[in-house]
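For this depiction, one protein chain was excluded, whereas all remaining protein chains were kept in their positions.
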Amino acid sequence: METSRLPLSSSIRGKLISAGYTSLSSISSVSSTDLARDVKITESEAFEILKMANQISGSSSCNGRSSSLVNGARNAWDMLNEEEALPRITTSCSDLDKILGGGISCRDVTEIGGVPGIGKTQIGIQLSVNVQIPREFGGLGGKAIYIDTEGSFMVERALQIAQACVEDMEEYTGYMHKHFKASQVQMKPRDILENIFYFRVCSYTEQIALVNHLDKFISENKDVKVVIVDSITFHFRQDFDDLAQRTRVLSEMALKFMKLAKKFSLAVVLLNQVTTKYTEGSFQLALALGDSWSHSCTNRVILYWNGDERYAYIDKSPSLPSASASYTVTGRGLRNSSSSSKRVKMM
Amino acid sequence: MNIEYRYEFQILLHLEYARQLTTGCETLDECLRGGFPCDSLTEIVAESGCGKTQLCLQLSLCAQLPISNGGLDGSALYLHSEFPFPFRRLHQLSRSFHLSNPSIYADHNDNPCDHVFIQNVHSVDHLFDVMSKIESFVTNSKTRLPLKLIVLDSVAALFRSEFENTPSDLRKRASCFFKISGKLKQLANKFGLAVVITNQVTDFVESSDGLSGLRIGNLRCLYSSGRRVVPALGLAWANCVNSRVFISRSDDIVCQERRDDDESGSSLVSGRARRRLDIVFSPHLPPSSCEFMITRDGICGVRFFLREMGCSKSVYNHAINFIPQAIAFCMNPIHLVIAISFVVDLVRFSHISLTSSNLCGGRTRYGVVFFPALSGELLV
């Protein structure tokens, strides 16, 4: 299998494999004349192959102590520095940002789930507006991709939120320039709407095709910084003849999202629905799509009602502690809830 | 397999597409910020007798209004699963609709009923069958107005008997929901249709796992006719619709009329029950509600604006003082009833105590009017 990694022409590679040289160690243990005789290639070609094989296997062992053992592995210290420099997308609700460690992290797949009417689409629209906040205001200055599978995206609502965002930015510039008067900002609400790439999918095949296409799309639009899917489950809750096939398709899709997030350093936000699951003899609430899907995302946030308030709870995260915070949905978008007592509850 | 897909990421175009279908009643339209949206599934949840079918019939007629008047300039497909279909009521509404909008039909000499296509569905499989034919119906039909509205009344009746309560049957039922919803949304998206689905309620029963009382949307509990109810079909169906509105009725009759004199005429009890529409959840509407009544000509709203505007107390006071004169100008019982309900709501939601001087101004040609409901609310 490793021989296929060598940058050779396919005919030579085929000859190597059929002669029995499938791993690099088998190539490196033989001399060039033998190799040439066995595989029926010229000696110079055999020499080249051996040089390449030794280079690949040798380079990882002849370095000093602090290097990685295998090509492609990275040192945790370098990763720490990288992680601390990663930007985050604010949700416009400071309590929510606090429990998320500053906002939705880029390079991660975050799943947000809740009952209908709790505000998942609102969070999605808010994030697709907030990602466009320019860098001088502390944002990412990027664009957004919004994949709508349910038809919940309402342009009037997005316009409302975009207008509120622009107004906030204008107030902030006034504050920064210390004259406390709102001044004009370059961005206009219509510009914000133009920077949201909106895709509507009406079946699961369209959804899969679109996800496959995203790599190419994002390579052409490098400033996309967030991909929001609302919701990831809708088309997959219909009749699937073979549940195992559904699991496979979903895990492949999750994999593609993870690769996208890592490759382009963007945040992927998947909105999910809630269903009742029959476990241990009773019905309980759980996110849709089953157990195997729950392992496909890096972070998970669950939205729920507590009395008359909306709360968000960090259910799964490699680095954040479990905590919950309350938020409200206002005409201007997502904001802190007005109740002042113990808004952020650490578990 | 060649999948043809279009990437329409010009959402600014949607600003032009995003149409709404008026309900024919100003109050309801205001509550819904224009009406029922296109390219979206809206669900109307109500117990029987609240007016869902009335509203749906009215919508089927309003769809034929020109776009400038808030309609969709299109015809409607009415899928009904409950028997019998109210043909007579449809004709009644259609007649008054025709009278108020003659210009639409003058040139072509037809009437509103010609543009409402009625199809009955008696089971889930039948519904799938019908839905598969809708697309060809839309593309191939030679009707004057294109199809712009689909009404499904009601979805709960289809699932009443076919499925049992075991987990596997419930799973199968849930996958049917998503299939129906997916197909309808696909049609709505492709042809820019508005889709309205009605649903029923069941009584709230406290269950051990607490899931029956699960809060979905803006209202903690749904009350109708004085008892607590829960929308039918559960959480799975709630995930399938884009917006949900709840229509409820309260048992208090708005007013009773008595006659001072001893005429032997029948005491007219204007028992128009109060009906209320609440927004349960919606991606573009804030939580709000409004009240309406059903009259012979259709649905008619009760003006309710002061609460939403959040006016100050002084304005309320001013308005209260104005009421006695307003009542005195009522010309017929209907106006009287409307004005009285307005006062009742005004009092209830502004928490202002009424002095008897304000009250007793209500002396009109129809005799002294009693406010039975008010006495309770004054204690608020």
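Letters are used for the chains, namely A and B, taken in the order the chains are written, and counting of residues starts over at 1 for each.
We adopt the following convention: a contact is a pair of C-beta atoms (placed from the backbone, for glycine too) under 8 Å apart; a residue touches a chain by one contact, two chains touch by 3 or more.
Please note the rule applied: contacts and distances are computed from a predicted model.
A chain of this complex does not appear here, and its UniProt-recorded name among "T-complex protein 1 subunit epsilon", "BnaA08g29130D protein", "Sodium/hydrogen exchanger" or "Calcineurin B homologous protein 3" is "BnaA08g29130D protein".
Considering the whole complex, the hidden chain is in touch with A. Considering the full assembly, A:109 is the residue among A:109, A:145, A:285 or A:303 that touches the omitted chain.
Although one chain is not drawn, its touching partners on subunit A can still be listed: residues 1-2, 5, 19-20, 23-25, 34, 38, 57-58, 60-61, 65-66, 68-77, 79-80, 82-84, 107-109, 244-245, 247-248, 251-252, 255, 258-259, 261-262, 277-281, 290-292, 294-296, 298, 300, 315-316, 318-322, 346-347.
Criterion: only the chains that are shown with their structure count from here on.
In whole angstrom, the spacing between the mean C-alpha positions of subunit A and subunit B is 41.
Within the complex formed with subunit B, the subunit A residues making contact are 115-117, 121-122, 150-159, 190, 193-194, 196-203, 205-206, 209-210, 234-235, 237-239, 273-276, 278, 282-285, 288, 305, 308, 331.
Per the touch definition, subunit B reaches subunit A in the complex via residues 1, 3, 5, 7-12, 14-15, 18, 33, 37, 39-41, 167, 174-176, 178-179, 181-182, 185-186, 188-190, 208-209, 211, 214-218, 220, 234-236, 238-239, 241-242, 244, 280-284, 286.
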